[in-house]
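All protein chains of the complex are present and in place, except for one that has been dropped.
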Amino acid sequence: MAGNAFGNAFRFTTFGESHGPAIGCVVDGVPPGIPLAEADIQPFLDQRRPGQSRHTTQRQEADAVKILSGVYQGRTTGTPIGLLIENTDQRSKDYGDIAQAFRPGHADYAYQAKYGIRDPRGGGRSSARETAMRVAAGAVARKVLNAILPQGVVVRGAMTAMGGHAVDRARWDWAAVTGNDFFCPDAETAAAWATELDAIRKRGSSIGGIVEVVAEGVPPGLGEPVYDKLDADLAKALMSINAVKSVEIGEGLGAALLHGEDNADEMEPDGQGGVRFLSNHAGGILGGISTGQPIAARIAVKPTSSILIPRKSVDLAGQAVDILTKGRHDPCVAIRAVPVAEAMVACVLADHLLRHRGQCGGF
Amino acid sequence: MAGNAFGNAFRFTTFGESHGPAIGCVVDGVPPGIPLAEADIQPFLDQRRPGQSRHTTQRQEADAVKILSGVYQGRTTGTPIGLLIENTDQRSKDYGDIAQAFRPGHADYAYQAKYGIRDPRGGGRSSARETAMRVAAGAVARKVLNAILPQGVVVRGAMTAMGGHAVDRARWDWAAVTGNDFFCPDAETAAAWATELDAIRKRGSSIGGIVEVVAEGVPPGLGEPVYDKLDADLAKALMSINAVKSVEIGEGLGAALLHGEDNADEMEPDGQGGVRFLSNHAGGILGGISTGQPIAARIAVKPTSSILIPRKSVDLAGQAVDILTKGRHDPCVAIRAVPVAEAMVACVLADHLLRHRGQCGGF
Amino acid sequence: MAGNAFGNAFRFTTFGESHGPAIGCVVDGVPPGIPLAEADIQPFLDQRRPGQSRHTTQRQEADAVKILSGVYQGRTTGTPIGLLIENTDQRSKDYGDIAQAFRPGHADYAYQAKYGIRDPRGGGRSSARETAMRVAAGAVARKVLNAILPQGVVVRGAMTAMGGHAVDRARWDWAAVTGNDFFCPDAETAAAWATELDAIRKRGSSIGGIVEVVAEGVPPGLGEPVYDKLDADLAKALMSINAVKSVEIGEGLGAALLHGEDNADEMEPDGQGGVRFLSNHAGGILGGISTGQPIAARIAVKPTSSILIPRKSVDLAGQAVDILTKGRHDPCVAIRAVPVAEAMVACVLADHLLRHRGQCGGF
Partner (left out) sequence: MAGNAFGNAFRFTTFGESHGPAIGCVVDGVPPGIPLAEADIQPFLDQRRPGQSRHTTQRQEADAVKILSGVYQGRTTGTPIGLLIENTDQRSKDYGDIAQAFRPGHADYAYQAKYGIRDPRGGGRSSARETAMRVAAGAVARKVLNAILPQGVVVRGAMTAMGGHAVDRARWDWAAVTGNDFFCPDAETAAAWATELDAIRKRGSSIGGIVEVVAEGVPPGLGEPVYDKLDADLAKALMSINAVKSVEIGEGLGAALLHGEDNADEMEPDGQGGVRFLSNHAGGILGGISTGQPIAARIAVKPTSSILIPRKSVDLAGQAVDILTKGRHDPCVAIRAVPVAEAMVACVLADHLLRHRGQCGGF
């Protein structure tokens, strides 16, 4: 009943707190015979790793992943893959006083209400540190997708707005994403964001953002109606990421504005016995099942609640306090949400690929 | 692996096609001793029932639910509750030609791609008819919530925009919701919608909409971090409803625009040893766990794809065709999504209440 | 958390009480395109059906199954298959007094202790009537197995001992099984049992028995180490059948008596690039995975507790009472356990076949 596992056929279970000795996960259900090494996982962890620019938290973590099981002579064996990352930069002293009060916007109050106890060091289990294991699992998921689908599945994300400042879609360039500190597909906007975020950070504030993930190469047929629809599982996967407040698929919120004749994606013969869609308002999913078009999801990420501006709160003794969160925080947590969101999408796709193959065969 | 069940501790499994002999569900995990009769379920089904105004499909279904098991002398016994609704108005002839082509915006193509076979009568399993069983399960979930939480949980929804025309929140009146054909909390807007939708319907088109659901009386502590967070499960539940394209929690998409000091809900002592929040940008959920504030979710519903305006498509022989969908369709499917969305929220809450009680006790 | 579903990839969920209006089940995960009709299911139900000889309960139930969904034009569509059997011979009056006391050996006391309420009519949910839906699900499972494995999987069972009177294995003849009232593979023993059981029934007593199930044609590779081993899931499936008190795989209890050199099944090349086992002490399963040899399981079934001999018990008021169970009971419930045990084995195999295909592909 507790909720520390994700997925069904491709299933990962994670553990670990922000300031405990280690975080880890078990990935179960990986098909046998897939080449896998730490080097397949580490680059994705490095994307999410803190301390890489002034725009993210200055906590220093190598996030060096170790594979503890499930791989023999460089190939997966079909048995569970244990992954471990030791925490190295724990600096618990930074977090001493937050043990005594509930930080607004954080999970402190809710964890206390649920469990009657909480590990306050760095937010404990509720810390975004947990997302490192999502990224690790996502790297394994990508290997699974590409092993079964040799033409390849490409899952990539980008930050498309910081606060009210969106990218110019006319300048969208996937190649630009890795060339700035924001996973921004528009270098010009990225430069402007850098200036804006410096200002936000310097006054001790933070800002929200929008992240989009697109998966190309997904075959038609993935998704399990009617409750485990592909979009439903994507929504769960993405909403479970820290600080995410909305999930949209394809046209998303904009679909509410449309008339039927504008929203429904028309089809025509593709000349090869198949079907070509003339638009993709659906975001690659109809009836909860992939159509073969690119799958497009979008999330809104709230501003990090760890800010240097004092806010009203209550301490454990029930007294009113003003609280501000010192330490090393992300002024725009949406940035590092990009590799996490990609990873969750990859995990959902791998899971549904195996689920589909179980019932329907064919891959 | 197939996806026809929802929930974990409170779990329902459904079956049935639009034009088969019946639809049904099994609700498992209901606590024993709760008074339950068909009369507790039927009113919610009647809200969703087609054919009640000119603004929804004219299909005539009594949607009369029968309890087949799990209740003895008017009380639940803890054993599974079988529910059945016979389909009475099947009129398969309306759907004869859609067997030969894929309707744009519908699940036809995706089902065919996944299964290699589909029941084309009324959309088969992908029909919104399936949502009747969600509503039935939701009615049982409400009974569970209110049996365990005697102060009562109120889950209610409203349609808040049709196309680009939103309600005036200054006129929000929950009492108005049942007084118009739109579940609209603003009678004035409802009247305008009626005129607008008449025009849309008459020209054979359809329109999208926005639905909001609010749950009050939910105790703090529900939700299972980190993958079965309460908001994650709500996102899945709501995104799994036919035609839904986005899910927002609390501030939702708007959170991306905010600074940290504006988004994080401050707290103060409530004078009774507890905590009072000064705002609810979070929508009642922090760290994936309920805080005791009202839980607020919002969905965007796309326009129904069954329209009388011809659209380009492909038939089973791979030839280009123009297709238009005759028959009895909802010009704004968001209307009937209101009771369905309420039901899904109730089911998620009941599920998490039982899950929480299992691990943490206390209710 | 409640336990009214079985299986993972091939999963069925049941509902219904002995004397309610109907029993039913939902079979989810069935591959699409498999021919399926009521006539594929009914013969197995007829084997289990009460009232077919003087050696089983005289309750009269047609056990006519209806398929409510998941089949279109005679083929499965991949959507859930709803099955329903209406109860016709309910005769609740037979059971009036057992509502007031706990029948020894029955689930009455345990259900009351668990739920604080119970449906006493015919044992309610704890009645062996529930096993009809297992048999129905098992019939679907057989179709799945034989659709994916065209060489065919044969799952068949037999009663091999009644009380202390075992069959003569030298006379084992599968063809004899359908020729007597006991599913006995040894006609001579069956004749003797008939006489013995007449005497037992006439003095109002009952007797236990042993049932064996053998599955031939199962490919190597099925089973999910280390907790969902094929033998572990078979053990659960069989132990979940009413009145079963032991499960053995292959050599079973006898394995405890053996030395390593006598127990381990030797192998030799089969001359076709494969392996031939020289014995089958393992019962077709090693390390929780099928080996390609016949899978052999054996269960002990306790004597039915519904007897005409008065036994000491306690009533709902806490007073000592003598209780005897009138009505129409099986003097040897092991007989009708044969088709039920076969069905559960078939369901486990179908489930593991789909699970294996999901992770490893290949069928």
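Going by the order they are written in, the chains are A, B and C; count residues from 1 in each one.
Note that in this section a residue touches a chain if its C-beta (ideal position, glycine included) is under 8 Å from a C-beta of that chain, and two chains touch if they have at least 3 such contacts.
None of these values were measured; they are calculated from a predicted model.
Asks: Considering the whole complex, which of A:H55, A:R118, A:R201 or A:K245 touches the chain not shown?
Replies: A:R118
Asks: Please pick, from C:Y109, C:W172 or C:F363, the residue that touches the omitted chain in the full complex.
Replies: Residue touching the absent chain, from the options given: C:Y109.
Asks: Looking beyond the chains shown, say which of B:G3, B:G24 or B:G78 touches the absent one.
Replies: B:G78
Asks: For subunit B, enumerate the residues touching the unshown chain of the complex.
Replies: 1, 9, 29-32, 78-79, 148, 225, 354-355, 357-361, 363
Asks: Considering the whole complex rather than only what is displayed, give the residues of subunit A touching the chain that is not shown.
Replies: These residues touch the chain not displayed: 1-5, 8-9, 11, 13-17, 20-24, 26, 28-30, 32-33, 66, 68-70, 72, 75-82, 84, 114-119, 121, 124-125, 354-355, 358.
Asks: On subunit C, what residues meet the omitted chain?
Replies: Listed in rising order, the touching residues are 1-6, 8-9, 14, 102-107, 109-111, 113-116, 125-126, 130, 161, 163-164, 200, 205-210, 220-229, 231-240, 245-269, 273-275, 278, 281-283, 285-292, 300-307, 309, 311-314, 318-320, 334, 355-356, 358-360.
By our rule, only the chains that are shown with their structure count from here on.
Asks: Compute the rotation angle for the C-alpha superposition of subunit B onto subunit C, expressed as a multiple of 5 degrees.
Replies: About 180 degrees, rounded to the nearest 5.
Asks: Measuring from the mean C-alpha position of subunit A to the mean C-alpha position of subunit B, what distance in angstrom results?
Replies: 26
Asks: Taking each chain's centre as its mean C-alpha position, how far apart are subunit B and subunit C in Å?
Replies: 38
Asks: Which residue numbers or ranges of subunit B touch two or more of the other chains?
Replies: If we look for residues of subunit B contacting two or more partner chains, we find 1-5, 8-9, 14, 114-116, 125, 355, 358.
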